[in-house]
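Take a look at the following structure, please.
What you see is the complex with one protein chain gone and the rest in place.
This part shows chain A:
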Amino acid sequence: MNAWFIQHRAALASAFIRLWATPLNTLLSLLVIGIALTLPAAGYVLLDNLRDLGRNASGVQQISLFMTLDASKKDVGEIEAKLRAAANGKWKFVPKEEALKRMQKSEGMAEIVASLPRNPLPDAFIVEPANTEPEALEIMRKEISGWPKVAHVQLDSAWVKRFDAFLKLGKLALWMLAGIFAAGLVAVTFNTIRLQVMAQAMEIEVARMIGATDAFIRRPFYYFGALQGALGGLLAALLVAGALSLLAAPVGELAALYGGNFSLRAPGVVEVAVLAALGAFLGWLGAQLSVSLSLRKFD
């Protein structure tokens, strides 16, 4: 064990001891940091889930291809070959007979369908492209429109675009929110560390006079800031997970009413780790600023 390792371990231990020595202060600081991180974290989880919802919602990212009424079986085969060649996602052929049958099943439509002299519906393809970027969907729609015997190509891209714009706006708002709360977290750590430096003025002065380097003096405060931030991050993850578990049942119920089986996705191990790391980094930053400023008076 070299001196470097021993000193770092001692600094970490002293950070733990300081957190433990004032439980109420520690608890309050952790709550402040935890709540400050909870809001952007919850926003992130919400957006993440909305994006999932956008992807999963049926009909949103489908392209409906309607053939002309006079299209023959051969024409249908040609389109199928073209779709196969494009090899872009999956597709389903809906023959006009089947479309009519489905329509008959719909409530109130059976009589109307029965009164029709002949089947007014065209053969159709429902294409589900692998690439669901709005731009890619638009390009594909244009391409398909040019194929022979294709009467109409329908893409609900306006909805997709709106949803996408909404997500972008949400993301931006989230970043701003995160920025503000990150600054808050740095400020909280800054103040905590400043008070600690003041409380330990004597110790710092003595240590300096008998040969402590700047790094030795600063290290425990850095560890303290980082540790406090990391614990605050974990607390935030806990709060978000708790909120999600409370929301899970009502969201499931709501989704069931709309005939879906959507469920909220809780933050995973990686996300929790990122949150803790982010907290640690911001805590370290606050400690760094605070120590640099507070230690000036010892020179």
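Everything that follows uses one rule, which is that a residue touches a chain if its C-beta (ideal position, glycine included) is under 8 Å from a C-beta of that chain, and two chains touch if they have at least 3 such contacts; residues count from 1.
Here is the rule we use: contacts and distances are computed from a predicted model.
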item	value
Per UniProt, the name of the complex member that is left out, chosen from "Na+/H+ antiporter subunit D", "Sugar ABC transporter permease", "Cytochrome c oxidase subunit 1" or "Cell division ATP-binding protein FtsE"	"Cell division ATP-binding protein FtsE"
Hidden partner chain, touching residue among A:86, A:99 or A:212	A:212
Contacting the left-out chain in the complete assembly, out of A:3, A:249 or A:269	A:3
Touching residues on chain A - with respect to the absent chain	1-4, 6-7, 10, 202-203, 205-214, 216
